[in-house]
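Right, I'll just put the structure down here and ask away after.
The complex is shown incomplete by one protein chain, all other protein chains being positioned as in the whole.
So that you can tell them apart, the chains are marked A and B in the order they are listed, and the count of residues begins at 1 in each.
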Amino acid sequence: MAVDRVLPGQPILIPKGPAPLLGNGVYSRDGTVRASLLGVPRNQGSTLTITRITPRAPVPNSIVLGSVTRLTPIQAMVAITVVDGVPLPLGEEFTGVIRAQDVRSTEKDKVKIGDCFRGGDVVKGLVISLGDARSYYITTARNDLGVVFATSEAGATMEPVSWQEMRCPKTGRTEKRKCAKPEGV
Amino acid sequence: MAAAVASSSTSTSQQTDTLKAATFQRLHPRIYLERFLAESVRPDGRALEQARDITVNVGSITTADGSSLVRLGDTTIVCGVKAEIAEPELDSPNEGYIVPNLDLPAICSPRFKPGPPSEEAQVLSDRLNEAFLASKIIDLSSLCIHSGKAVWVLYVDATCINYDGNAFDAALIALVAALRNTHLPKATYDEDTGLTVCSRRERIPLQINASPLSMSFGIFESTHLLADPTSFEEPLLDTTVTVVLTDKGELVSATQVGLGGTGSQDVLMSCIGIAKRRLAEVRPQIYRS
């Protein structure tokens, strides 16, 4: 463990050769590359970064997890609690919105929000933009995105049976959802 | 000093596992807790009826007339006593005042927002005041400087700086420890001037009658009794129980909020039993000062 940790403001020696791209946690000022995070500078490919696993705010292309808090005919509101695999602390959340046109990639104009999500569902989504003052815009229009966890009307955890249906193991009845394709299937 | 760049890869599989567990905990807190309790263990490794360690430091705040810093697990509370002088009430000319308050500011947890006291803080302050009154910590007449003219007012302010659950038990320790650490200046009321003048040299320790301690519990899904719940466990509990005991282990009060029991046994009685054993064990360590 001979790697050196650096502190914000500390210069980082750049070896001779092609200059690296600057990623997270580093910056250049007056020709000197410096750390802006406490951590270990590393080269990932041609990019120099300092990575800290800390809760962060969503940015475009972040993968987020959250639960559906409210439905309207045009959109579903989501309380985002996990951003890029890092859970936010208890009590912290970001507000996301899935607009009807962002639910799936086909037949966008026929989407009925109530047939895709229910309150309490856990949804996996991709942030498409920082949205407006209130919320981040999220899309689920990809096979691996959509509902990842839902409870049936009978109170049991459901299993996806297709990309738009889930089945209750208790009653055997199916409910409509925009499901995410389970990992590893 | 410039630093070199490391070449190794970043995340380890251990980090990934920790993140996965934390993600599951965040998304499905109830199921997460259920799985631990099914194995008769808490997420922090404690047994169900086991409370967290307590540390108490007193007297480090020189602007206070008495002070304490208490940690119950990670829950941290600082408390200071400020003594002021006031006229007594007409109907109780020999009695001073004790004014206990607990603040849960935004610094201590994401659950609390800046601004006036939250409902939770108000409820806790009321309960602490009740525990004060019920256990008669201080004889209010010992705070009399001159009958009908001047008495001491003890403002006992506790501030939580890290909220990891069960603030009541920690705050009660902090308040009582700060009072036990309090020394008041020798005060003399001058009938001619109507002024009370205090000595700069002579300070007298407060006479403490009782040093109550409490132990709180929560009941999860009407089955599991959890002692000294954390901030993660608290929102998942359907019932909470608090037992306040005197120095000698006698019952001052037992309160239950919520209807949940744990099946056939009498919850309140078993909480009192656990509290008696635990508090007898920790009392000497808490009040050794």
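Criterion: contacts are C-beta pairs under 8 Å (C-beta built on N, C-alpha and C of every residue); 3 or more make two chains touch, one makes a residue touch a chain.
To be clear about the criterion, contacts and distances are computed from a predicted model.
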item	value
Chain left out of the displayed complex - its UniProt protein name, from "AP complex subunit sigma", "Ferritin", "RNA polymerase II transcription factor B subunit 2" or "Ribosomal protein S5 domain 2-like protein"	"Ribosomal protein S5 domain 2-like protein"
Option touching the unshown chain, where B:Q25, B:N57, B:N94 or B:N129 are the choices	B:N129
Contacts of subunit A with the absent chain, listed as residue ranges	1, 3, 5, 7-11, 24-25, 27, 29, 34, 36-40, 52-57, 59, 89, 92-95, 130, 132-133
Hidden partner chain, residues of subunit B it touches	60-64, 67, 74, 76, 78, 80-87, 89, 97, 99-101, 103, 105-110, 114, 116-117, 121-122, 125-126, 129, 153, 155, 157, 159, 161-164, 185, 187, 195-201, 231
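As a working rule, only the chains that are shown with their structure count from here on.
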item	value
Subunit A and subunit B: spacing of chain centres that average the CA atoms, whole Å	39
Touching residues on subunit A, where the partner in the complex is subunit B	3-6, 10-15, 35, 40-44, 48, 51, 53, 65, 67, 81-82, 85-92, 122, 149
Complex interface listing, subunit B residues touching subunit A	1-11, 15, 19, 22-23, 25-29, 109-111, 231-232
